[in-house]
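A single protein chain has been omitted; all remaining protein chains appear in their positions.
Letters A and B mark the chains as written, and numbering starts fresh at 1 in each.
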Amino acid sequence: MSLNQIERAQGLRIRSTQDFAGGLFMILLAIGAYVFSWELPAGTLRQLGPGMLPKAFAAICGLLGLMLSLSALRYHGEKLAGWSWRGIFFALGGACLFGLTIRGFEFGPIRVPALGLMVAGPLLIFFSGLAADDRKLPELLIFAVAMSAACILLFKYALSLPIPLAPWLLGI
Amino acid sequence: MKKLVLGLAAATALAFAGGAQAQGYPTKPITMIVPFAAGGPTDIIARIVADNMSKTLGQQIVIENVAGAGGTTGITRAVTAAPDGYTIAMGHLGTFSAAPATYPGLKYDPINGMQTIGLAGGTPILIVARKSFEPKDLKEFVAYVKANTDKVNEAHAGLGSVSWTTCTLLKGILGTPKINAVAYRGTGPALNDLVSGQVDFMCDQIVSVAEQVRANTIKAYAIASAQRSPALPDVPTTKEAGLPDYQIEAWNGIAGPKGMPKEAVDKLVDALNKALNDEGTKKRLLDLGTVLPTAEERTPAGFAALIKRDADKLTPALSAAPKQ
């Protein structure tokens, strides 16, 4: 009995967790998109409606996802690898902090005043810098201030972009 | 880090404090929101006018492009900002007169919910068609369109655009709202297909189509203004050509949030007037095919009346248009 036959004899099982998860992921996205475009009319051939293409693309995405999951049962492939939550938390969190503080933010009961680039810049660099495992706090502090100052000079003064600097302090 | 930031901030503050407290409004740069991308017709007019207004006001007017949802995103931000006179917006026919009928969920009220400053300029609208389109003049065009409603194709630059708004009005007046409308993303691609003869006609601003008309790659039936335009003196007005009801101009004007201090409104109106009387600014606007506003339209009340008048004119046709 050849190797191939031995493999086949073992029947269907998940041989590539990465592809299997990828397929499921596509299926989930497709279902989500289909559900959210449910209300949109598909229209007629003569006058395609707004819902025609989103639904069609979602359906194809789902189908491809299914094929991918099924192929993961037959063919060997990569395994799923672990996540790095620290990078996500600090690096993406830093970017979100920047978005929240640059012009202020209001969402229900939460209110963040417009702090401007002078605060949002150092905040972003410092917070995201914490994601590196070889971080050095004093160096990061100095870098955060120096880099922000450079950005302020470059974007606000050299290029005069309309970015708020520090509305709470300078009024601009 | 706090110390460093504060130190830096204090140093910058000192640098600015000098000129800041000398007189009243304005004591700091004014933000003018342009609700479209940089480089578009509204952006160009805003930059030309703001350039001169800055000189009069003694403070920089900073243009901030906030594009989205046919310009309503930017206007929403401007009219819901603090009414301190430091946030104003340059809107147009679409965002001020047509938006309530186009976007049902609109978050501002152009008639009662904002402080108008004044009109910056108007741009005539032309009815243009592909070169080989059968009708020779406007009368023939009207008859042809009415007789061949399901054969004709109209191009426009997307729902909410000036060309969509003005063409929907035209179709309302002609009583042919069901003409096949081919939507494009912007005037450029629509014009391209008009030049190559894929679609039959469209309505758009003179700035966008004048060069093509002059080069005879498309033909113009009429201009929807009271007077002919010096840019295209051979094109008759709709009145002369037999469709007097179709009168519409795409204009750009300045407004801010309701409740601005009177001093700020007065100074902005004055600065706008000085800009429109300045020879250099005037020439740059006229070169674009802009019609300068009348004395009346340059006042807050006159501009508000214009918004109301055009809103009343457009609402029936826009509400009946096939959408949503």
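The rule is short, and it goes like this: contacts are C-beta pairs under 8 Å (C-beta built on N, C-alpha and C of every residue); 3 or more make two chains touch, one makes a residue touch a chain.
Here is the rule we go by: contacts and distances are computed from a predicted model.
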item: Per UniProt record, name of the chain withheld from view ["Acyl carrier protein", "F420-nonreducing hydrogenase", "Sarcosine oxidase subunit alpha" or "Tripartite tricarboxylate transporter permease"]; value: "Tripartite tricarboxylate transporter permease"
item: Displayed chains contacting the withheld chain; value: A, B
item: Option touching the unshown chain, where B:Asp43, B:Glu249 or B:Asp278 are the choices; value: B:Asp43
item: Selected from A:Leu53, A:Leu73 or A:Leu169 as touching the chain missing from the view; value: A:Leu53
item: Contact set of subunit B toward the excluded chain (per top definition); value: 37-41, 43-44, 47-48, 51, 64-69, 73, 76, 102-103, 153, 158-160, 180-186, 188-189, 191-193, 195-196, 198-199, 207, 210-212, 214-215, 217, 284, 287-288, 322-324
item: Touching residues (missing chain, whole complex) on subunit A; value: 3-4, 7-8, 18-19, 21-22, 25-26, 29-30, 33, 36-37, 40, 44-51, 53-54, 57-58, 60-61, 64-65, 67-68, 71, 74-78, 80-81, 83-84, 86-88, 91-96, 98-100, 102-103, 105, 117, 121, 124-126, 128-129, 131-136, 139-140, 143-144, 147-148, 151, 155, 159-163
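Everything below uses one rule, namely that only the chains that are shown with their structure count from here on.
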item: Inter-centroid spacing, subunit B versus subunit A (mean Cα positions, whole Å); value: 36
item: Complex contact set, residues of subunit A against subunit B; value: 118-119, 122, 126, 141, 144-145, 149, 160, 162, 165-166, 169-172
item: Complex contacts: residues of subunit B adjacent to subunit A; value: 1, 4-5, 8-9, 12-13, 16, 20, 27-29, 31, 62-64
